[in-house]
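For reference, the structure discussed in these notes is given below.
With one protein chain held back, the other chains of the complex are shown just where they sit.
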Amino acid sequence: MKQTPLLEIQDLSIGLKGDNIEYDIVRNVNFTINENEILAIVGESGCGKSLTALSILGLHASPPLQITSGSIKFGNRDLTKVSQEDLRRVRGAEIAMIFQDPMSALDPMFTVGTLLRSAIRAHKKVDDATAEKISLECLADAGIEDPRRRLAEYPFQLSGGVSQRVMIALALVNNPKIIIADEPTTALDVTVQAQILERLKDLKKERGMSIMLITHNLGVVASIADRMAVMYTGEIVEIGSVENVFGKPQHPYTNGLLGAVPRLGSGSAELIPIVGRVPQPDNLPSGCTFVDRCGRAVEKCSTQRPELVSQGSVDVRCFNPFK
Amino acid sequence: MNLLHRARRNKQLVSGSVLATIIVVLGVFGPFLLGDYSHQDLLLGHLPPKTSGYLLGSDALGRDIAARAVVGIRISLFVAISVTAIAVIIGTAIGLTAGYVRGAIDNLITLIVDFIWGFPLILVAVLAAASIGSGLLPVILAVGLVNTVAIARVVRGEVLGLTEKEFIVAAKAGGYSTVRILLKHLLPNVMPVVLVLSSYYVAVAIIAEASLSFVGLGAQPPLPSLGQMVSDGRSFLIMNHWESTVPGVVIFIMVLSVSLIGDGLRDLLDPRLRTAVERASSK
Partner (left out) sequence: MKSIISRVVSTLLLLLASSLAVFAAIRFSGGDVTAARMPASASAEDRELFRRQIGLDKPILEQYVTYMGNFVTGDLGNSLTSNAKISTLAGEKIRNSLILGGSSILIVFIVGVPLGMIAALKRNTWIDTGVTSFSVAGMAIPNFWLALLTIYLFASTLHWLPSGGQGGFKSLILPALVLSAEGIALTVRMTRSAMLENIGQDFVRTLRAAGLSERRIYFKHVLRNSLLPIISLAGLRVGQVVGYALVVETIFGWPGVGQILVNGVLRRDYPIIQFFSLLLVIAVTLGNLFASIGYTLANPRLRK
């Protein structure tokens, strides 16, 4: 039984338009987020994963960057076409987002309590007492001990881990259906990273939320994601359940990524990097963009662009994937 | 080169430089061309501009306004530039030392600097005039002092920020001598800020000198300071306004050109102001 997906990204392209510059960074991206799942989007810096995430809520830097085609279907609305006011109502209330560097992402002039209250009041009228109750609940859900103390504190008084939890609480106050998390743990200490990830996983269960997780860290993907999409030069090259993709990566790039990650007990002591460099979005090769770095390239690869095709349990964009 | 190209595109820098060049040319060559500025002829007073022999008219004592104005430009430029040059050299030296060496020396310097910094320039100049008498000297002393202190303050702040950066820590670890670090590593990084700041202070110096001459405390007659010329023309505003207007406009253009250059420099040298397109496409 196929459920209707919560969020459907269809043929989304996002480009840069400036004086004398015009090219797409995100190219024809397609994926869905279903209820109660954690979808991870993985890739190196510059592959377009953050930009894709930002564009869902229209948070990308809009004068130079813009959505050049495609749609973002949420419920029965296309978020690329709704009014600014409707988009504002979705932000924080139905889809929330948390960001990479929590220390600079919170307004330094206001207390945690005031920030949380503002986020609540942006969507519904509540009195101070109710706002406080919700705030305390969400701070606790985000894993903060002694939430009452935190309400009166300013962001500069918080450690990295605590500020990230405050951001999570901020995202929770209006009970959104989806949380987009853009590299939520990258700026944190390793020990705190695991805790935050665990919390996110538990929140999915406790609140029945879905999470779209943007990361370049495969370890993070392995620990909490259900499905994953691998992005390269602005397109998805492989997408499927984490089990399948990790267990048997089919796209040469995915294979390379996983081979480049040191793993305990895997036997081989060597790290195998992927040769070559990522092509720039304004200078992409014709044909498959991975062709110059691929060990499995065939003649077709230099002249034709591969489409995303189902290979059993996983979708792959390759003319010669691993079987 | 990227910098030169951007410099040429910067409207403020270009317009400011054009104006400044005109002013400097007038100030340097004007007096030779326009003749005697102190020649009085009471019968030829209050002549309007474009009278033969009196390009911009004459003042109450029959002196050629144009001739006086260009000498006035010289005086203003001389005061402003010499004072600012000295202030930059001494102020930067003080700021570098205080910011890098820290400790007791820094505390002492900061104490004195903050002490002087709190006082408005004109007040200091008035006090200097009260103390040693009117003339150009108190103006120079006061403006010099305040500008030196202001620059020292900013330089020190910059140095404090820079000493944490790795390349300085690396230099120290490499055993470079203090002087070498100061001159070869810190100074070039501080120069852009000092440059922008000094353009602002040249403007301040020009206005200060003019204001003081206006109230009678600056350059004394027969030296034709622009501020004094404006003051002299006060009583004749209704009938012969050019006697005040001309020197006033000259001052305005001088200050405007310097401010534009300063703004242009700042836009050019501040990496944060690169356009959004440049930033987005460098990701």
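Note that the chains take the letters A and B in the order they are written out, and that residue 1 is the start of every chain.
Note that in this section contacts are C-beta pairs under 8 Å (C-beta built on N, C-alpha and C of every residue); 3 or more make two chains touch, one makes a residue touch a chain.
Just so we're clear, the structure is a prediction, and the values are computed from it rather than from any experiment.
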**Message:** Using the touch definition from the header, name the shown chains in contact with the chain that isn't displayed.
**Reply:** A, B
**From B:F29, B:F115 or B:F167, residue that would touch the chain that is not displayed** = B:F115
**Message:** Among B:V18, B:I105 or B:I132, exactly one should touch the missing chain; which is it?
**Reply:** B:I132
**Message:** Please output the residues of chain A touching the missing chain, sorted low to high.
**Reply:** 57, 59, 84, 88-93, 96-97, 99, 101, 104-110, 118-119, 122-123, 154, 156-157, 167, 170-171, 174
**Fill in**
Touching the unshown chain, chain B contributes residues 115, 118-123, 126-134, 203, 207, 210-211, 214-217, 227, 230-231, 234, 237-238, 241, 244, 248, 251-252, 255-256, 259-260, 263
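Just so it is clear, only the chains that are shown with their structure count from here on.
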**Fill in**
Taking each chain's mean CA coordinate, chain A and chain B are separated, in whole Å, by 53
